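In this view, the complex is presented without one of its protein chains, the others remaining in place.
The letters A and B name the chains in turn, as written, and every chain counts its residues from 1.
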Amino acid sequence: MKKLMMTVAAAALAIAATGSSASAAEKLKVGFIYLGPIGDLGWTYRHEVGRQEMVKELGDKIETTYLENVNEGPDSERSIEQLARTGHQLIFTTSFGYMDPTLKVAKKYPKIMFEHATGFKSAPNMGTYSGKFYEGRYIQGVIAGKMSKKGVLGYIGSFPIPEVISGINATILGAQTVNPDIKIKIIWVNTWFDPGKEADAAKALIDQGADIIMQHTDSPAAVQVAAQRGVLAFGQDSDMIKFGPKIQLTSIIDNWGPYYTRQAKAMLDGAWKAGDTWDGLKEKMVVMAPYTNMPDDVKALAEKTEAAIVAGTLHPFKCPVLGQDGKPVECKGGAALDAGQILGMNFYVKGVDDKIPGK
Amino acid sequence: MGLLEAIIISVIAASTPLLLAAAGELVVERSGVLNLGTEGMMIMGAACGFAGAYLTGSTFVGALFGIAAGAALSLVFAALTLGLAVNQVAAGLALTILGIGLSGLIGAGFVGERITPAPRLYIPLLTDLPIVGKILFGQDGFVYFSIALVATIWWFLYRTRAGLVLRAVGDSHTSAHALGYPVLKIRLLAVLFGGGCAGLGGAFLPLAYTPFFIPGMTAGRGWIALALVVFSSWMPGRLVAGAYLFGAVTILQLHAQAFGLGIPSQLMSALPYLATVIVLVLISRARGSAGSVAPASLGIVFVPDR
Partner (left out) sequence: MQLVLEKRAERSTKIAILSPLLAIALTLVTMSILFAILGKNPIAALYVYFVEPLTDSFTLMEIAVKATPLVMIAVGLSLCYLANVWNIGAEGQFIMGAVCGSYLAVVTNGTGAGPWVLPAMLVMGAAGGALWAMIPALCKVRYGANEILTSLMLVYVADLIMDYLVRGPWRDPKGMNFPTTASFDPVATVPTLFETGRLHWGAIVALIVVALAAVMLGRTIKGFEIRVVGAAPRAARFAGFSSDRLVLFTFAVSGALAGLAGIIEVAGPVGVLQPGISPGYGFTAIIVAFLGRLNPVGILIAGLFLALTFIGGEGAQISMKIPLDLTKVFQGILLFYVLACDSLILYRIRLIATPKKAIHGTA
C-alpha cells in the first residue's frame, strides 16, 4: 500500500513539478536545519552565510536546502527526517536542542550522514562540530582589561549554559592578565533574541558603571546602544562594526563556511567520516573582526595574544584555574582544563563576583 | 547622569511601544471590538516603518509607513469581523500569523541594514536641567506623541460627543443601533485607528529603539499591549500607569541582576508578568463585586437587522 502510494505520489509530482530538472538527482544534496529565521543577524544568519559560501565554493556539484525556524521540541525530529527522506545525503543540524532528534534519525537512516553542532552525542554516521569561542572571549578580555577606565565590564548573557559560562570565565581570565582587579557585571536576559530587551540590558549595565559592553545574545542591539552612549563594545557572531563604527573593538565571528565546504567535499570524494570537530582561531572556525577603536599598543597586545593562541603556546584555561573560592579546580587536561571541563563548564572563576543562576 | 535619571529614561523608552499599541487597542475595545492581532500589526509596522525610513532616510516617513501598514492589516480584520461577522478572537489570531509572515517577506530585503535613530529633543538650558531635564525635555518624538495620544484619547472618550457615541456602541450595540448610530462604521474607524497605533508602536522599535530590522523583533510586545488594556480597565489614565509599571519592573529586574543580588534570573524575568497579575487582582478586589468594567458588547459580533 505504501509503495503504491509513493508511486502515485512520484508520478503526480513528476507531472506537477515542471520546474525541477532530472539532473538534480546526480548532485549531492545537503540539508540544513536552522533554529531561527535566516535574517536573525546572529547564530542562524552565520550558518546561512556558511551555507552560501559552500554553495559558492562547490557550485553545481551540490544542491542545498534549509528549513528555518525549526522548533527544538517536537518538530525537529520530523524536519530532520523530512530532509533525510527527500534525498539529502548530508544534513547539518545547527543547534544544541537537535541532538537527540538527530541521533534518532541517524540511527534510522544509516546511509545518510549527519553533523550536529555544539552537542556531545555521536554515531558512526553522525559527527559533531563546534567552535572554541572562548578563545575569542579571552582576547576580548585582554582588550577590555586594557581599555576599561573604570575597571567594570558589562556582560549580557542569554542563558547560563556552559558555552556562555566559559565565555564569561575566559573574558575575566584574559582581563586579569592586564588588570587583576577587573570587575564584571552580568545580566541574564533569558532569551537569545529580543533586540529591545538586549538594548535594555546594555543600558542598565552602562547606567551601573560598566564602560565596556559585551554580549552573548544574537542581535546588534547592545552594540547600537553602546554607540549611542559612547561606550566601547564587542560584537557577537558577526562583524557588527556597521552598528558601532566608533565603538566596536572587535567581534567574534562564527565562520562555518570553510567547515561546511570541507565536509561536503569529503562527501563528494567518498571520504566523509563522523568526526568530533572542535575548532578555534587556528582552524579559522572562530575569526576575530579587525581590531578597531583602540590604541596601537592594545592592538599589538591583542594580536600577540591571538597569535599565541593560534600557535598553541597560550591556552585561555591553562592551569591552575582558580574557582570562586580561590582554590584551583581539578586539572584534567594536564596543562589546561580538558575539553569536557570546558564544554560542560558550570562554575565561575575567581574574580567573578556573582552566582550562576539555578546553581 | 544619575542612576535614577538613567533608569527613568530607560523605563520610558521600554514602555513607549507598549503604550502606543495599547492606546489604539483601548479605543478599539471601547467600541466593542476585540482585535487580538496586535502582535501581527506591530511587526508589520516595524517592517514597513523600517523600509520607509531606510528608503527615504526620514524617520517621519518611516513612522507614516508603519501607521499605514498597521491600518492596512487592520482593514483585513475589519472586513472579516465587521463585514462578515466572523468571530473576533479567531480572526485576530489569524491576523497575527499573517502579519508575522508578511513582515518576514517584506523585511527580508532589509535585514542587516541600519538607519539613523529618531532624533531626541534638545532645548538648551531646559534639557540640561539636572535630574528632570533629560526626562522631560530630552526624549524622541514618539515618546511625546504617545503621551499626547493618550491625552487626546481621554479627551475624545470623555469630553466629546463622538467619544460618547463610541462608548455607547461598545456598551450596547443594539441600543446604539436603535438610536440610529452607524455601529459598523464607527467600529471600522476605531479598528483602523487601533491598527495605525499598533503599526506606530511596532515602528518605534526599529526607528527609535534599536535602529535595525530583524524578523520577529517585536518579541511578544503585542500580547503585553493587549494585556495592558485589560489591566487599565479600559481607562486611558490607568493605561499610562500600567505601561510604565510594566516597563519599570522590566528594567528594574535587569538592574537588580547587575547589582548581583543572586536571585534566579528566571524569577526576575517572570516578575513583570506576576506583578501585572497581582496588581490586577488587587484592583479587582478593591472594586469589590461591582462586576467587570469591560465594554458590555466587547467581542460580540453585530449584524444590523433592518
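Here is the rule we use: contacts are C-beta pairs under 8 Å (C-beta built on N, C-alpha and C of every residue); 3 or more make two chains touch, one makes a residue touch a chain.
For clarity, every value in this text was computed on a predicted model and none was experimentally measured.
From the options B:A72, B:A108 or B:M235, the residue with contact to the unseen chain in the full assembly is B:A108.
Across A:E81, A:D239 or A:E283, the residue that sits in touch with the chain not pictured is A:E81.
On the side of chain B, touch with the chain left out of the figure occurs at residues 76, 80, 83-87, 89-91, 93-95, 97-105, 108, 179-182, 215, 223, 226-227, 230-231, 264, 266-267, 269-270, 273-274, 276-277, 280-281, 284-285, 287-292, 294, 303-306.
Counting over the whole complex, chain A has residues 1-2, 5-6, 8-9, 12-13, 16-20, 31, 37, 65-69, 71-75, 77-79, 81-83, 85-86, 96-97, 100, 120, 159-162, 190, 340, 343-346, 357-359 touching the chain that is not drawn.
Just so it is clear, only the chains that are shown with their structure count from here on.
The geometric centre of chain A is 35 Å away from that of chain B, both derived from CA atoms. Chain B meets chain A in the complex at residues 1, 3, 6-7, 10, 14, 17, 104, 107-108, 111-112, 114, 117, 205, 209-212, 214-217, 219, 221, 250-251, 254-255, 257-260, 262, 264-266, 268-269. The touching residues of chain A, when paired with chain B in their complex, are 37, 39-41, 45, 154, 160, 185-191, 193-201, 203-208, 210, 219-221, 224-225, 228, 242-243, 353-355, 357-358.
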